[in-house]
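The complex is shown incomplete by one protein chain, all other protein chains being positioned as in the whole.
What follows is subunit A.
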Amino acid sequence: MPVRPNADMQVEGPGWLARIAQDHARVFFFSLGKLVSQPGAALLTAAVIGIALALPAALHLAVNNFQRLAYGWQDELQLSLFLKDEVDEARGQALAESFIKRDGVKQARYLSREQTAAEFRELSGFGEVLDLLERNPLPAVIVVTPDASRSADQVEALAKELAALPEVELSQMDQQWLQRLQTLLTIVERVVLLVSALLGVAVLVIVGNTLRLDIEARRDEIEVMKLIGAPDAFIRLPFLYGGCWLGLLGSWVALLMLAVGLAVLQTPAAQLAALYHSDFAVQGPGAGTILLIIGGGVLLGVAGAWWTVSRHLAAIEPS
């Protein structure tokens, strides 16, 4: 026969929704008060959680920045077709114009032997070497810029096709290292996911252990509460809020660490980029990433609390 509350004990006052809101408001301030009453311990735990959250977030940001850099380089990807000596300027110009009409080619520019020599003088800093030679050793070049929308395979197929032309002595494309970089970044991305999962488990354990100690410290209180009829959900709620606060505080610590790290790296990264004539700047976390860090921290905090409290509450019975 189910337990029936006696008529006198029927709950008066607010409806169930208002009661839930009242309960949460009470526990919100109660758990916050407990946290504030022990700021040292809370900050220490939050710092550990912050490190665990900041590490994968920093790796994720690094991968994002490298990907952005690689994407920028892909726009400037060029295929250099070095022409045979017997190909005259008119034929070279005609070839370049024919390339422009090809599918997958954004731009094709013919550089005569004189132009390549001039460019070499200007950019290499070894112009005097050319003066020592009897004749200009540099060949004429057609510089082809593939359409950026083309996939790596399509660009490679185009390069092979053009390199096979009888007028072409040698072709050279800086794509291989870019592909290697992108593959490496894909691997690093996976590693970041794995590290995130492992550190997520670490956050669960940290929160769980902190709350386990809290549960032990409040064992007598829990026993009394059970004695007077508190259901597990009632006893559990302050601990869930505790986990939530720790996760939230930890995520703020993580964001602070990221901000400090970015501030430290911003200037040297910009200086390095300037050396390569690039306006690249290290990009911080976007709104989505910030929300992910905060949401992840809170979720892990609550999950860690739930996991620990559920395990320990069942073991505590009034004696």
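Just so we're on the same page, contacts are C-beta pairs under 8 Å (C-beta built on N, C-alpha and C of every residue); 3 or more make two chains touch, one makes a residue touch a chain; residues count from 1.
The working rule: contacts and distances are computed from a predicted model.
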item	value
Omitted chain (choose from "Cell division ATP-binding protein FtsE", "glycine dehydrogenase (aminomethyl-transferring)", "Branched-chain amino acid transport system permease protein" or "Cytochrome c biogenesis heme-transporting ATPase CcmA") - UniProt protein name	"Cell division ATP-binding protein FtsE"
Among A:G40, A:G125 or A:G229, the residue in touch with the chain that has been omitted	A:G229
Residue among A:D88, A:E119, A:E161 or A:E317 touching the omitted chain	A:E317
Footprint left on subunit A by the chain that the document does not show	1-6, 8-9, 11-14, 18-19, 22-23, 26, 221, 223-232, 234, 317-319
